[in-house]
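Missing here is one protein chain; the remaining ones are kept as they sit in the complex.
== chain A ==
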């Protein structure tokens, strides 16, 4: 048999793809997005706390934040997802019943928060110390100064790195399949894998891959676009309003790719 033809049929069997497409669109894509976006939001909320703890003057906040970050960045994502998904399953059983989905989100969030916390911390620390001093000199408390002056500036600078993290989460959400999801909870990868296993043909998995690329490649371009705008400022358009996306700031190497 012609090897090229075999290869072609293994990966580009349109019939297999067409068969998998409805499930990909109606089940896989929404689930992947729910997993990634929810984990990004929870991970960011927790990440902010970690970042603030990480730069705190009390070691009782700094050290736990450090240990947390080291552990969750140091473990393979698959190990964390299994440990949390299986280890906390009895606890989850009592809270939301036999459903591994929330635990998957939790595990992804915990992993993401370790990375996002570091991103936020570097962003906050990149804001000149004199900004904090100026805010304190006006009479703002430390917390107010952080919230209104330092963090808003820091966040703008780390937007590209944050979007990179979202890309990583979209990919890592595929690992939740370990936890044994219900048919309606399957994400893109799992659906592709199921079809591939049933038919012995990899085309559905390739289709899943294309879905991931359709999500991640535009996001990488969003990162580049934000990065460019941060570096060069946006063209002057007359008096600037208070719109939050007026990103005319210098940038300390914010597009630090995903290091996982």
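One rule holds in what follows: a contact is a pair of C-beta atoms (placed from the backbone, for glycine too) under 8 Å apart; a residue touches a chain by one contact, two chains touch by 3 or more; residues count from 1.
The definition used in the following text is that contacts and distances are computed from a predicted model.
Per the UniProt record, the absent chain's protein name among "AAA+ ATPase domain-containing protein", "Lysine biosynthesis protein LysW", "Peptide ABC transporter ATP-binding protein" or "NADH-quinone oxidoreductase subunit L" is "Peptide ABC transporter ATP-binding protein".
Per the touch definition above, the residue from A:45, A:138, A:197 or A:213 contacting the chain not shown is A:138. Residues 128, 130-131, 133-141, 144, 148-149, 152-153, 156, 233, 236, 239-242, 246, 248-249 of chain A touch the missing chain (whole complex, contact as defined above).
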